[in-house]
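Apart from one protein chain that is not included, each protein chain of the complex appears where it belongs.
Coming up: subunit A.
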Amino acid sequence: MLQKLYDWVDERLDITPIWRDIADHEVPEHVNPAHHFSAFVYCFGGLTFFVTVIQVLSGMFLTMYYVPDIENAWHSVQYLQSQVAHGQIVRGMHHWGASVVIVMIFLHTLRVFFQGAYKKPRELNWIVGVLLFFVMFGLGFTGYLLPWDNKAFFATQVGLEIAESVPVIGTDIKTLLAGDPDIVGAQTLTRFFAIHVFFLPAALFGLMALHFIMIRRQGISGPL
């Protein structure tokens, strides 16, 4: 039945190459922890993706309650974690997941670096990977403000001062992020929310797609 359905779709869309790339390929011995335990270092990239999925799902549920407005933001988070069923767990997953994703992406970067896997022909994939790292940092920075508690507010103020110290364009960067060259307030919160929920995830998904397409094109780098 399933095979028939597959054949029916395949005849019309020729999905076999796509299917092969996603699923029907071989896993070489040197990356398989079942054969060499040390190959667990190849798990970090996959775990980064896994935690990113957790982040996306938990974040989607958080926006069901979160209100990006300085009057209500803090109260909505307080309500979410004290009144909503499992709200504490969902917020916890998103909060701790942010840390785990940074740890995993860091370990993945170190694995790729020390194995020299970024060398020809994989230079472009390395660059996309480092950009993904930056996007993750950006997501961490913008997400930190959203609960609108003291910790969030003052850390963001410091972060914006750091952005401001950039020569020539510093004040423009700060204004772009905060909505005002001096005030950290209502505009800042809505902008950080927009950046955290729309702009950076869009960049993240685009870069992730490139990352995965390039991996499937080139395959995993060979053993050292």
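The rule is simple: a residue touches a chain if its C-beta (ideal position, glycine included) is under 8 Å from a C-beta of that chain, and two chains touch if they have at least 3 such contacts; residues count from 1.
Note that contacts and distances are computed from a predicted model.
For the omitted chain of this complex, the UniProt record lists the protein as "Menaquinol-cytochrome c reductase cytochrome b/c subunit", which is one of "Binding-protein-dependent transport systems inner membrane component", "2-oxoglutarate ferredoxin oxidoreductase subunit alpha", "Menaquinol-cytochrome c reductase cytochrome b/c subunit" or "ABC transporter". Only one of A:77, A:135, A:177 or A:204 touches the chain withheld from this view, namely A:77. Think of the hidden chain as still there; on subunit A it touches residues 10-14, 16, 20, 23-30, 32, 34-35, 43, 46-47, 50-51, 54, 70, 74-75, 77-78, 81, 88-89, 91-93, 95-100, 102, 109-110, 113-120, 122-123, 126-127, 130-131, 134, 137, 140-141, 144, 147-155, 157-159, 162, 165-167, 184-185, 219, 221-224.
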